[in-house]
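Excluded from the complex is one protein chain; the other protein chains are retained at their positions.
By written order: A, B and C. Residues from 1 in each chain.
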Amino acid sequence: MSILFVQTGGTIDKDYPRATKGYAFEINDPAVERILQRIDPEFEYSVKTLLKKDSQEITDADRMKLKDFVLKSKFDKIVITHGTDTMLDTAKYLDDIKNKTIILTGAFKPEKFKDSDAEFNIGLAIGAIEFLQPGVYIAMNGIVHHYFKLKRNRKTGHFVE
Amino acid sequence: MSILFVQTGGTIDKDYPRATKGYAFEINDPAVERILQRIDPEFEYSVKTLLKKDSQEITDADRMKLKDFVLKSKFDKIVITHGTDTMLDTAKYLDDIKNKTIILTGAFKPEKFKDSDAEFNIGLAIGAIEFLQPGVYIAMNGIVHHYFKLKRNRKTGHFVE
Amino acid sequence: MSILFVQTGGTIDKDYPRATKGYAFEINDPAVERILQRIDPEFEYSVKTLLKKDSQEITDADRMKLKDFVLKSKFDKIVITHGTDTMLDTAKYLDDIKNKTIILTGAFKPEKFKDSDAEFNIGLAIGAIEFLQPGVYIAMNGIVHHYFKLKRNRKTGHFVE
Partner (left out) sequence: MSILFVQTGGTIDKDYPRATKGYAFEINDPAVERILQRIDPEFEYSVKTLLKKDSQEITDADRMKLKDFVLKSKFDKIVITHGTDTMLDTAKYLDDIKNKTIILTGAFKPEKFKDSDAEFNIGLAIGAIEFLQPGVYIAMNGIVHHYFKLKRNRKTGHFVE
């Protein structure tokens, strides 16, 4: 099994800025890379940084760039780490890609936090990707589904059926 | 989706003893419960403690008790947390159970450790269980496979094909 | 020994907001309370929330409120957790308080982060407070000094002599 991991940014990659004035986070190196180094998994993988944006800042031009990158990639199993706010929009944008299994995942708390869900969510996506038909999926809150079967609970922010 | 989690012990649940003399760990409450409380997943689950043993101490009587428990359970998706040393033996013991998807997982570092693989491995098992045919599987080192297709690398301790 | 801990906010108490849109942190419950619960120390203490502000937002009215609170307190050993950006300003404001040992401390990374300096810094302040003469001190970067002997290194943000 070979998996490509693509960083677009989002909460999972947020870090506390070194020279800190005020409240802003910054998006740092891909959390997925640190997680996989700790796991040292028995599959081949590559990690690529495409964007470092909060998902509310992701434009259609960014989505076009992402789609183009996925289409040209030799990998047919792709995990995209992405902010939660527009994860469904990006998933929809990638919907017509054929012959590739694409899972979008991320986190509600940055991987740098003690109580982060990042490691669990990356595990969740990897556990599913081997067994899924080609298509575009979301792996969050302990479930993995076709993106078009999920919506967000506005109160909790959770992805639900 | 409903999942039953069964604790048998092993590294994942090891904690530092409160009244400490010398080198010994103790096996404490199921790590999977703490992990799922942090995640607050969108599926139903139950956690059951059956054993609290290092996997080298698990006997065939223990395995019979485990098999019996799994057979009588109303759940058909079951994740068993287990020590790595005899994980393959226990998997083999459960092999003739029909109509249930059983995944054994655990950790190389206790969930209490900062650099534990526990959260990732639990995510890995959950990500796969929805999409697997009935059978007995192992989810470790980033891969999920029928137990009989895996063996252990003696140097690294990793489960490999 | 009895110590009063006063929360004013700052990086040490920053958390990731539950309903997250964009980049902003929020200031949450006092980190010092979580740290002391983990330690279960052999001295008496009380934790009081006075402000929950980034230190750039702290006004002279806030400082007056803090000074008043410290003066009226029955404690004579007081640790104030505070943002780093205006820690020296607040220390100066408290300078003419007599007969109390006051230490300001905080963190460069929130206590919620895996690589936070919060626990070390709180330990540093507590280790010193028993042995210091009355006055106003800063405990940061491994050193404890009269505030007026310290300045900030603009590059690193560290407090240095």
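Note that in this section a contact is a pair of C-beta atoms (placed from the backbone, for glycine too) under 8 Å apart; a residue touches a chain by one contact, two chains touch by 3 or more.
As the structure is a computational prediction, the values presented were derived from the model and not from experiment.
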What chains on display are touched by the one that is not shown?
B, C
Candidates C:60, C:95 or C:115 - the one touching the absent chain:
C:115
Selected from B:65, B:92 or B:109 as touching the chain missing from the view:
B:109
Absent-chain interface as seen on chain C, which is shown:
1, 35-36, 38-43, 115, 117, 119-132, 139, 141-144, 158-161
Suppose we count only contacts with the excluded chain; which residues of chain B make the list?
11, 14, 16, 18-25, 54, 56, 84-85, 108-110, 112-115, 157
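Everything below uses one rule, namely that only the chains that are shown with their structure count from here on.
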Draw the chains as points, connect those that touch, then say whether the picture is a line, ring, star, complete or other.
line
Reference chain C; chain at largest CA-centroid distance
B
Interface sides of chain A and chain C: same vs different residues, half threshold:
same
State which chain is most central when centres are taken as means of Cα atoms.
A
Counting only Cα atoms for the centres, state how far chain B is from chain C in Å.
43
Length of the line joining the C-alpha centres of chain A and chain C, rounded to whole Å
37
The positions of chain C in contact with two or more other chains are 114
